[in-house]
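Shown here: the complex without one of its protein chains, the others still in place.
Let's turn to chain A:
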Amino acid sequence: MARVLVGVKRVIDYAVKIRVKPDKKGVITDGVKHSMNPFDEIAVEEAVRMKEKKLVSEIIAVSCGPTQSQEVLRTALAMGVDKGIHVEVSGPDYETLQPIHVSKILAKIAQQEHIDLIIVGKQAIDDDSNQTAQMTAAVLDWPQATFASKVEKGDKELTVTREIDGGLETIKCKIPAVISADLRLNEPRYATLPNIMKAKKKPITKITPQDLGVDISPRIKIISVDDPPVRQAGVILPDVDTLVTKLKEGGHIP
């Protein structure tokens, strides 16, 4: 049976309003509620379902980030993952950590843990890179099935339905492979109380990129982070004539 690796990133919760730091070098994260990247939850759910169907023997979740990343690993463990690996990256290192680094870390762990299948979210909702799955596949020289909305796992191969522009594409690829989860792949479960309690006893191993021999020196420099432009408030006009005049003034109609 297959061994699965899932990537889980700790991001600012989607229900929280994002604020840019006064120095415009990033966003405020202190005291801000974080949670698991929603697409990664979908990845975890898919792995757990495979395990429930006895297609998978063990699921390992990896999170790269500061100490608090262990919280999302706990969530993954409570959803049904067997063990967690926390790759500690903090401070300025974390601010410039990019998919290129994360994919090398995932690839290394996949080799060490004899992984057959890597599932990650198609993108993280904080930096929206949409690169980790693709780069990981490249580093390992494995096939990739990105934007998956349906996955059927056979013994030696996968049948994956992909969300593409204007429709769906169904592909087959050999295992080992890398999958990236799209929104419609599944609806992730809530971690239930008995499982949250059990998860407390599951193991989380802490390592560093150096332990894996991965160089995380920055490849980019953040120049500035800006708020999107504020939308101007609408106005209510008293009648159609005024509207027409206004539209003409604005050059919207001749």
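Here is the rule we go by: a residue touches a chain if its C-beta (ideal position, glycine included) is under 8 Å from a C-beta of that chain, and two chains touch if they have at least 3 such contacts; residues count from 1.
In this text, contacts and distances are computed from a predicted model.
Q: The hidden chain: which UniProt name fits, "Adenylyltransferase and sulfurtransferase MOCS3", "D-2-hydroxyglutarate dehydrogenase, mitochondrial", "Translation machinery-associated protein 22" or "UBC core domain-containing protein"?
A: "D-2-hydroxyglutarate dehydrogenase, mitochondrial"
Q: Write down which of A:23, A:187, A:226 or A:241 is the residue touching the left-out chain.
A: Reading the full complex, the residue touching the unseen chain is A:187.
Q: Where does chain A touch the missing chain, residue by residue?
A: Listed in rising order, the touching residues are 13-16, 31, 33-35, 38, 125, 183, 187, 189-194, 196-197, 236, 238.
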